[in-house]
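Of the protein chains in this complex, one is absent; all others appear in place.
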Amino acid sequence: MEYNTIGKPQPIISSVDKVTGRAHYTDDLRVHNPLHVKILRSPHASAKIISIATEKAMALSGVKLILTGADFKNTFGVLPISKDESALAKTVVRYIGEPVAAVAAESAAIAEKALKYIDVTYECLTPVIDMRKALDKTENSIHPELKKTTNLHKAVEQNFGDLDTGFKEAEQIVDEFFTFDAVTHAFTEPHATQVVLDGEGNITVYSATQVPYYLHKALAEVLEIPMHRLRVIKPHLGGGFGGKSDPFPHEMIAVKCALSTGRNIRLVFSREEVFYSHHGRHPSRINMKLGYHPKKGITALKGDMLIDGGAYASFGVVTSYYNGVLLQGPYELKNFGFHCDRVYTNKPVCGAMRGHGGVNPRFATEVALDIALTKAKIDPGYGRLDMILKPHSLTPGQFRITSSGLKQGLEKALQSSEWKRKYGKLPYGKGIGVACGFFISGSALPIHWTQMPQSTVRLTIDFDGGVTLYSGASDIGQGSDTMLAQMAAEVLGLPMKMIKVISADTRLTPIDYGSYSSRVTFMAGNAARNAAISIRKQLVEAACEILEIPPPIYASPAIPDSSFDLGGREPDFGNPYLGPNPKYHSDGFTFKDQLITTKQGNKSLNYLDVVRKAMDFQGALQAKGVYLSPKLGGDFKGAGAGLSPSYSFTTFVSEVSVDTETGFIKVDKVTCAHDCGFPLNPLSVQGQLEGSIHMGLGQALMEKMNYSRDGVLQNANFLDYKIPSAFEQPEINIVALESSENEGPFGAKEVGEGALAPLSPSVANALYDAVGIRLTSLPMTPDKVLKAMQQLKEG
Amino acid sequence: MILKDILYHRPESIAEAIGLSQECLNNGQRFHYLGGGTDLIPNLKRGQCDDSLHLISLGRIPDLKKIVEEDGKLKIGALRNLAELINHPLIEKIIPGLALAAGKIASPQIRSRATLGGNLLVDTRCVYFNQTETIVAADGACYKNGGTVCHLIPNASGKPNKPCRARFVSDSAAILVLADAQLEIASASGIRKIGLREFYGQDGISRNNLSPSEIVVGITVPLRDYRVMTYEKMRLRATFDFASVGIGFFSDGQTLHFSVNGVESYPLYRAFALPKTGENAVEGIYSSWLQGICEELAKNCSPLKQDLLSPAYRKQMIAVLAKRAAYKYIKPRSLNTLEC
Partner (left out) sequence: MQEQSVRLLTLKINGQNFSKAVSPGMTLLEFIREEINLTGTKKGCDLGECGVCTVLADGNAILSCITLALECENMEITTIEGLAQGYELHPLQKSFVEKGALQCGYCTPGMIMGAVALLNKNPEPSEDQIKECLSGTICRCTGYTKIVEAVQDAAAHMKK
């Protein structure tokens, strides 16, 4: 398929602004005469707040307002079922770093100074730090409002098929226990929020958020402001990865300060505060039992997970499900079950982090599978080929698998990395390992249960011919604005520079749920594409008028053969929803290079002339496009978790060198195959894969939130929380990206999250090939490697 | 983390600098000399020093940055920044091991401002000390932070004089103690010299024998053949991180000199005379002897839990890295002198 812009490397559309320093991130905005807000945080992991004395602080010159928990009545949380957070702690503090009071002052220096004059009297309680202790019976649970006798937040269990029979059929049974330390997103831009008031009582909130729509709703609810008075705008954002995808206490605080003082507000976090905000990956303890038979594949898979949610709920209920349901791929399973307990502890909140809940269990499964294959003397690379989920199939939990390029991807990765020549044959200390994974392209079911489209995009074209695209989708650095522009540019045959994207402004842009669960390309991309097709229809009609030919007769979309084949049909112009990824080429015209040409090629019109004709009698052109997930999945409890209109599939083959005297692992090369359907922008796709490898490597080798036994975070800084540097990045070879996906826009699926999970297990499996040890705990620091090697030697 | 209540001075001579510090001392006011600031400023921001502080900047005093070969010695001005030191032809010629070690310090941008003197005087570090005010409050202030406990050594007896085990982290010191370098220290009474090996104390709080208003102005390195010299720096990342274990090694043909950085509260220095070998020497004498002294080196060290890597591992790595450093130059089968 010959495209205008799709499939070609596109620098992201804001890149010139970013390389010149013109791009404004939230704290770069200069609002008029703001008060600066700083937050006082709890030094105790668990304590009752006995009293807060603010008089001395209020007496300081320049201090205008001090807020405490008493100033906030309503709680909030990203999931409607667990709104357990208050902007400021009310009667208890539940983690070190929890916001307790906030000061608004004329300067940041005064606000910071005033924090020291606030006197908080605490009565310390015994904190629960170890997630295992959280399951003990207690009279003083962290969330007594749940009326539970332990600190269990959520228990999830699903079972499909018959595990007993499955294990009986196995030739190899692997039963292994894994532990995973806490890791965090560690984006370089700290959280920031600025608030601007106008004379009519309208409140504009600029915030570093992945979810402007959720934030808007939460602000209205918590502060009891009519929604139409609020406007949430996301400026350029310096990285999210799930760490900016909740409505936050500091955002509530900032708006409340503005309302109470009548002043604009500026609030920005220190790096330490970013660590306290956290919302990172749940540390976990996972038991994975896998049954394998060379002729039957995985005969049974049972996961038992304990995940540590920290002090509040955040996305935790979803995380609990994802820990299990995301094991339904990428291999065929008949007998599968899991049980996941999420517990509260007195530590910073855990939430969604790139790969959300699917990462640690993926490590456990890929290592367990590797153990089974090697025990059965089957090549772990080629041996995985026969087990892969087939395209157009259903998983045990009724995930609808449509396209899958995993088989070709795995083959290409094994071939390209010369697996056969290397596996089991490299000198001691060098090894090669493989792992696979899969991930959702957005959740088919939204967090808030409505019938609203998952994404809505508006296009307008006015007299200058420029196309303005309005979308609620949040570009958090992943390049979604560019992707949206590509949709319009492609369908309308225009250069990218003629598309202006206005995004993530809740006054101007129609709802998109936000940038999380890898939904934006698939859902907002589809909506943008549909909007472009609708506006193209208007241009086609105008072109026909100019040419004095009859307008095309649009065929209705054919009834799909099966639910696996819903996309790529004629657009349903009779309905507001045109359908997923509809065709648009049967309208008799080619749109290319600002020319609109009949298919026969005999008549060619200038795009601007057609625009002007289309504007006769109706003025500016507008169109709206939406995306609706198809109705998917089963009817059982939790059936919705992990349901997605499409899934990505990843293979990593990692090659490592182990320093056998020190245990240091160097990942020399990673060969990657990631089925993203179709790479809309190869530069962005490669960038996501390279970034995923970096982040996976960090968790594999060196990242961990270092909590003391009393719950004190010892490395709330970038020196001691170790993000890999340029020296640690391996050589990367990307070998396969495509499959025949018919519902994603131009066949595209996600690439933002799926490629993280298989990285760590591919390194762990390579470690086994290199020195014969199996590590079952992340991060795999050199001391753990060496200890295991020594234990192996001692037999 | 805004630095408030700082009073700034930029003296134009050493005498003026010392005069300013003495005035502070006489008025009971706290002060710090400021070199590159790459260690001091982050520590100040974390609130490790009181505000209302006089900063006496040494950066514009001439003559503190010269690198010359003079009187049979290499003389390095204490305020020369590490980036320039690493590329200086005299360093390359005389003691390339120093350039090697300095090149592993922190990051390129930090090396642009950090000075050799500053690195030799870098504060000792501990997971409980190098923390923000919130964490120090949560943990309880340790001795080094002006408190009354040590969290690192369990069951600390509560005696205020309990030695602090905040660890020494200067990579440049690990090399310069091998060379038996001397420090030139200026005070109101003139210049005194002290060998680097004697300069450091055993305690993570008192650290060295510098008096409050003294300024380290120069480092003198005796001219010797330093070609057989190297530095092994073990850390999780190849940048930014301080040494989990750092081993300096130098051989002058008769003695093997080792230093251990990142473990004790001072740069541990040990010298081992090469065994004399005769006609009846057994093949492999060097390898078992070398193994022995490397283990001996590790025996004197007791790493504590101040790092992501376990103390037992780091203790093991002292011997491993020492051997690795030595084997860069020593062929163990040689029964005579060293082959380099």
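Chains: A and B, in written order; residue numbering restarts at 1 for each.
We adopt the following convention: a contact is a pair of C-beta atoms (placed from the backbone, for glycine too) under 8 Å apart; a residue touches a chain by one contact, two chains touch by 3 or more.
Because the structure is predicted, anything quoted here is derived from the model rather than measured.
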Looking at the whole complex, which of A:239, A:576 or A:638 touches the chain that is not displayed? A:239
I'm checking contacts with the chain that's been left out. Which of A:38, A:185 or A:302 qualifies? A:185
Pick out which of B:10, B:65, B:88 or B:270 touches the chain that's been left out of the picture. B:10
Spell out the interface residues on chain B facing the chain that's missing from view. 1-10, 20, 23, 34, 37-38, 41-42, 45-46, 55, 57, 59-60, 83, 106-110, 112-113, 238-240
State which residues belonging to chain A touch the missing partner chain. 9, 11-12, 14-16, 18-25, 27-28, 30, 185-190, 236-239, 241, 268, 270-271, 476-479, 683-684, 686-687, 690-695, 717-719, 723, 725-727, 729, 732
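The rule is short, and it goes like this: only the chains that are shown with their structure count from here on.
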For chain A paired with chain B, centre-to-centre distance based on mean C-alpha positions, whole Å: 44
Per the contact definition, I'd like the list of chain B residues that touch chain A in the complex. 1-2, 4, 127-128, 131-132, 134-135, 137-139, 234, 236-241, 308-310, 312-314, 316-317, 320-321, 324
Per the touch rule, the chain A residues reaching chain B in their complex are 41, 43-45, 96-97, 108-109, 112-113, 270, 272, 661-663, 701-702, 704, 706, 708, 710, 712-717, 719-720, 722, 724-728, 781-783, 786-787
